[in-house]
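A single protein chain has been removed from this complex, and every other one stays in its place.
Our next item is subunit A:
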Amino acid sequence: MRSKFELGFIIITILITSMFFLVIGSMFLIPSYEGFINALLSENMIYAITLTIYTSIISAAIVMIFAIPTAYALNRYNFPLKSLFKVVLDLPIALPEIVVGIALLMFLGSNGIGEYLENIGIVLVFNSLGIIIAQFFIAFPYATRIMYSTFAYIDPRYEFVSRSLGYSESSTFFNITLPLAKGGIITTSIIALARCIGTFASVLFVGGGILMKTETLSVSMYLHLSTGDIDLAITAGILLVIISIITIVIMEKYAESTQESF
């Protein structure tokens, strides 16, 4: 027999979850099957999917390459202004994405370093490079946070023992720390990838939201909504939901398997 307290909490959980399910699920009911297939196979959508996937994979890879040493340094070493560095890196998580987008545009555009870069033939805004930079800025703080917790969870004495057995700091990092952080690295990579795929406002600003040029899935959804092309907009939305579900399932599965093995 469940207590009233227990029952009350379970009912709240079921109600709220159902609400989320209905809202997200209703998107799948809006387009007709034909409309969905046509939109999915349209040149526009294929371009958006391809652009989103390739920019996101590149951004997520760059994010991981830099998030691992940054998180490790913040967790293991003491250096001047460390607390300030942590705050700066956490800031984009708290800031609305649009602020990061505008800041990036100002910095990379002609008001910032854009003019100098343009003189040497580098353009960082309104192209794929801009998208990658925007995705990097959004995903990097999340990745650093999760990797920080991963390293915090690894007892430094594993590293002490390895070093006492004759291995240098770098050998110990590759032989011991990284293998022990494997679960965290995979989880962080998936989250970073998901963040890159779903990034909207900053990609819109830095990429410029140009059809068939800087049109990622989220930007595509926005552009087609504003032109009244509902089928294309909803299809882009559905694809984003599917990608998110796959990401979460992989994460959950991996979390379970790593918990079992350690």
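Criterion: contacts are C-beta pairs under 8 Å (C-beta built on N, C-alpha and C of every residue); 3 or more make two chains touch, one makes a residue touch a chain; residues count from 1.
The working rule: contacts and distances are computed from a predicted model.
Visitor: For the complex's missing chain, which UniProt name, "Molybdate/tungstate import ATP-binding protein WtpC", "GCN5-like N-acetyltransferase", "A-type ATP synthase subunit D" or "UspA domain-containing protein"?
Guide: Missing chain, per its UniProt entry: "Molybdate/tungstate import ATP-binding protein WtpC".
Visitor: Identify the residue among A:I12, A:I46, A:I122 or A:V161 that touches the chain left out of the display.
Guide: Selected residue, touching the omitted chain: A:V161.
Visitor: Of A:A48, A:V63, A:L105 or A:L180, which sits in contact with the chain we cannot see?
Guide: A:L180
Visitor: Tell me, which residues in subunit A touch the chain that this view leaves out?
Guide: 155, 157-158, 160-169, 175-176, 179-180, 182, 262
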